[in-house]
Structure formats: structure tokens, C-alpha cells
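In what follows, a single structure is set out as C-alpha cells and then discussed.
Complex shown without one protein chain; remaining protein chains in place.
Showing chain A:
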Amino acid sequence: MELLVASAIGLMTACGTYLVLRKRTFPVIVGLAMLTYAVNVFIFASGRLAIGLPAIITDGATYSDPLTQALVLTAIVISFGMTALIVMMALGSFLTTGEDYIGMDDDAKPAAKPAAKQEGDA
């Protein structure tokens, strides 16, 4: 199970990182969502993986860490809100400017995001 969870987190992080480095807003937002999924599972795993154990102490001997579950809940709420916000912002920016590139293309104000430099497929 450790291998499965670890490789899932790794794969999602890799995909998320790749997508975040793209130039258009849609892949970047999908990449951000992937990264937040990965980090949610990662936080969960940081309380050690356990199967079928309650998050409260019942018989005193075996329980799964309840704190990471609370942390994940907070992280999910925040990342959900932030993703909704960036979708609205990206939409607003797209409707105002008519394009959905993330970098600043004005030549007086060169691209201030590293993604713009690392990608050649403009």
C-alpha cells in the first residue's frame, strides 16, 4: 500500500508540475488542482498509513492520527476556495483581454513568470 500511495502522490505531483509550467491558464489551473490533490494525500500519509482504525482512542492501543484528517479538511477547503477564485479571475482576465496567456506579454513589461521562459510552445 505504501508503494501505491507514494507512487500516486509522485505521479500527481509530476503531472501537476508539468501542467503548471504551461503557458495558458486552463492547464495551469488543472495542474494546480492536481498539485492540491497530491498534497492532500501527502498530508494524509504524513500521519502514517493505517487501515480500518478509528480516529479516536477507543481501546487505547490502536488508532489512526486524527490531526492529519483535520489538517486535510482545512487544506481541502482552502484549496477548493482558491481554485474557484483563480477560475473566476482567469475567466475575467480572458473576457477582458481576449487571450488566456499567463505571462505578461507587453514588451515594456517582460514576462515575469518563469513558466513563460521555460516553455517554447507559445
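The working rule: contacts are C-beta pairs under 8 Å (C-beta built on N, C-alpha and C of every residue); 3 or more make two chains touch, one makes a residue touch a chain; residues count from 1.
The rule we apply is simple: contacts and distances are computed from a predicted model.
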In UniProt, the chain not displayed here, chosen among "Lipid/polyisoprenoid-binding YceI-like domain-containing protein", "Cytochrome c oxidase subunit 1", "Multisubunit potassium/proton antiporter, PhaD subunit" or "Aspartyl/glutamyl-tRNA(Asn/Gln) amidotransferase subunit B", goes by "Multisubunit potassium/proton antiporter, PhaD subunit"
Touching the absent chain when the full complex is considered, from A:5, A:55 or A:90: A:90
Candidate in contact with the missing chain, chosen from A:15, A:55 or A:71: A:71
Which parts of chain A face the unshown chain closely enough to count as touching? 20, 25, 28-29, 32, 35-36, 39, 42-43, 45-48, 67-68, 71, 74-75, 78-79, 81-83, 85-86, 89-90, 92-93, 96-97, 102-104, 106, 108-109, 112-114
